[in-house]
Structure formats: C-alpha cells, structure tokens
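Report on the following structure.
For this depiction, one protein chain was excluded, whereas all remaining protein chains were kept in their positions.
Showing subunit A:
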Amino acid sequence: MSFLELKDLRIHFPTDDGLVKSVDGLSFTLERGKTLGIVGESGSGKSVTSLGILGLHKGGRARISGEIWLDGEELVGASQEHVRTLRGKKMAMIFQDPLSAMHPFYTVGDQIIEAYRIHNDVSKKVARKHAIDMLGRVGIPQPERRVDSYPHEFSGGMRQRAMIAMALSCDPELLIADEPTTALDVTVQAQILDLMRDLQRDFNAALIIITHDLGVVAELSDDILVMYGGKCVEYGTSDDIFERPEHPYTWGLLGSMPRLDREPTERLMPIKGSPPSLINVPSGCAFHPRCAFEERTGGRAATQVPELLETEGGHLVRCHLPRERRRAIWENEIKPNLEAS
C-alpha cells in the first residue's frame, strides 16, 4: 500500500445557495520521498483537498466522504482527536502567506517551540535548542538571536523559512505546501523552492505542492495532478504533463505561463472565461464552456461527464476527445504555438 492514498475523496459544503462541491471524487497515491504537484486555478479545490487531508475542516460544516489512507491508517472515519495527534507530527503544512499564518504576538521561536512541544514531551529549554537548530537548518542566519524575533521583524522569505522550520519541527512524514511561494518575491521564490527540495531529501518526506504556478511544480514535482472544478482532469509524471499533455485545460495552463524563451512581443494565451461555479457545475465536462475543442467531441462534452482514463503508463486524462486526436492537436496546434519563438 502506498504511503498516502486518496480514494474518491469528496468534500462538499452545504450553503444557503446550494451544495458547493469543492472536491468531487479525487483519487491519487503518493510515496515517501516523492513530490506531487497539484495544479489548478483558484477555486479548483486544491486547498480544500489539503485541508481535508489534515482534517482541518470543521465537522459540522463540511461533508466529507471517500477514504484517505496515511501510512495504513484511514483518516476520514477516524476520530477528530486522533487526527489532531497526527497533525503537526505525522503530517504538517506550510501556508501561503507566512505573515498572516504566524501569530503576530508570539516570537518565531515560541511558535516553533509550541509546535515541537505538542508532540514531544521535552522541557522548554530543549525545545528552544531544537527551534534554534531548525531555524539554522532552513538557512536563517544567527538563529540563536533570531529565535526571539517576532514574525513582523522578518523579511518575507525569512518568514517562509521560519514557517517551514515550524512545519518540519516534528519531523513529519507528509508535508503539504499550499502555495508556498505565491506571496514571495521572485528572487526569494527560487531560494525557498531549493530549500524545500533539499529538506525533502534530508527528511525523506512525501511532499504535496499546491500551486497555480506551473513553474513551481516543474522545479519540484515527480508527479503532477491538474485539478479543475473539484476533479482531477489530468494526472501524470512531470514529463507527461510538460512534454505530452493531453487535456485542453493543461494546454491552457501551459499557454498562459510566461516564459523567458519566448519573444517579448508575443502575447500570452490565457484560458478564456473564468473558473466554474462549484454550486452549478457545468453539465458534462466541467471545462466544456471554456474549451476550444469542445465542438470536436460531437456534443458529448455538454451532456456526459468524461471518465478519468489511462492513456498510457499511468498518465490519466479526463477528456472526451479520442486519444489520437488529442495527441494530434497537441503536436500540430498547441506545441508549435508554445515554441513559436
């Protein structure tokens, strides 16, 4: 059995306006030491998935079904108290904006010490020593001095490093990073990504990177899962997604990614329209209203929900277009445009 396995996970939120199907039948597996990138626009269900794995949705508000297996334990049906003891210890999370994700009134050191002492019965002194070690490990200079600083006294990059130190303080086996670089300067982004790659190797943790930035997952991921409207639309190795993408939405994401190797005069190719409402998900394929190739499915796109099917060697695609036609479109219509320069 895999280290982490999601089976048909559904996370729905009943609201006054209707049922919000944030995650609707998501399955994937992840091994220790491997990195999975989950990519999608805002509202595609990426963050809800990660919070669901950690059990951070309030039981009263979210309806969760399906299975989450972590190292042989099922989490959806487990007691909240049991999942709480796993949080921070077995699975930890790095959040998007480290300034708002850290408590403004406690020092960075206190917050790491707190995280460490929840799961380790040690004295404050030992925990403080550990916090300083961790800060040093994530590349914060003079950690024995910075441990007593408040979050607002750190730069954005340093804060994210401290956040990573906090998440790693209990040596988690699963680390989920939710848009870890989105709030940072570009120059700092690369440093943080490097740091995460190094640390993952050291800790041999399973890593899930959630992002809307394909550049980030290209750096780090072994596998990539593309989400749209709460569902997985394409899943494959990093090579599959970047070299042989088959889903029109993935093509759209690739086309809207700025690249240095293109002519500056060339326009980006954004995906038309906006992400779907999760209450009234479009009939059939959720992406069909925005899909440039919708008419080539012979009307099925609007009526029938496509299955997530294997195209070859673990590469999964959810699309009505026949495999050969997808490949032909990619080779003849999309790829030349992306490499136009």
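Just so we're on the same page, a residue touches a chain if its C-beta (ideal position, glycine included) is under 8 Å from a C-beta of that chain, and two chains touch if they have at least 3 such contacts; residues count from 1.
In this section, contacts and distances are computed from a predicted model.
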Complex member absent from the view - protein name from UniProt, among "Sarcosine oxidase subunit gamma", "Succinate dehydrogenase / fumarate reductase iron-sulfur subunit", "ABC transporter permease" or "Carrier domain-containing protein": "ABC transporter permease"
Contact residue for the chain not shown (choose from A:Ile11, A:Ile64 or A:Met166): A:Met166
Hidden-chain contact residue, picked from the options A:Ala115, A:Ile192 or A:Leu316: A:Ala115
Sole contact to the chain not displayed, among A:Met102, A:Leu214, A:Cys232 or A:Ile334: A:Met102
Positions on subunit A where the hidden chain makes contact: 51, 54, 56, 84-89, 92-93, 95, 97, 100-106, 114-115, 118-119, 150, 152, 166
